[in-house]
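All protein chains but one are shown at their positions in the complex.
And then subunit A:
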Amino acid sequence: MGVLEIGRGMGVTLSKLFQKPVTVSYPEQRATIQPRFRGRHVLTRHPSNKPGEPGLEKCIGCSLCAAACPAYAIYVEAAENDPAHPTSPGERYASVYEINMLRCIFCGMCEEACPTGAVVMGNEFEMADYRYRDFVYSKEDMLVGVTGSVPQRREAARKGKPVRLGFQVPDGVRPELEGVKYE
């Protein structure tokens, strides 16, 4: 390390002093994340053919996601579909679908295992909360149409303001997240 190299290094640090910082002031500025980011799960639906009604749930309650989950975070309970008013296109649907977000390691294996593309990892990452029991997300927290995580919705209700999502996705959402509306 000659003195001249030290001088060059000092020049580099000094020049950086006048550069614009790359820091994102996160709560005020929205974080920009990659489209393939693995965030909170979304349970998707098929496109609806009756206007005004939501489409059928893609989940057929096969429990493959639970089997594939390395963290044992997913619990699925299947039930028979009512033929007159089916919840899903298969014979069965998930009557209970829970993911323990404290166990989840966001690896995406559930996505890989799902034969119908029902469970998909979305882009939402603001999930910090205070109580253990609030981290078990059920179908109501993940089905298409739900905006924001449980803590986000609670915060929004407390402040009387709309749910604010903690991200920006530059190139739009992934095609498998059809029906999910992100700002």
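Brief remarks on what is shown
Note that in this section contacts are C-beta pairs under 8 Å (C-beta built on N, C-alpha and C of every residue); 3 or more make two chains touch, one makes a residue touch a chain; residues count from 1.
One rule holds in what follows: contacts and distances are computed from a predicted model.
Set against the options "Iron-sulfur cluster binding protein", "Cytochrome ubiquinol oxidase subunit I", "Sugar ABC transporter permease" or "NADH-quinone oxidoreductase subunit H", the UniProt name belonging to the omitted chain is "NADH-quinone oxidoreductase subunit H". Looking at A:I6, A:A79, A:I105 or A:A157, the residue that reaches the missing chain in the full complex is A:I6.
Residues of subunit A that touch the chain left out of view are 1-4, 6, 9-10, 12-14, 16-17, 19-23, 25.
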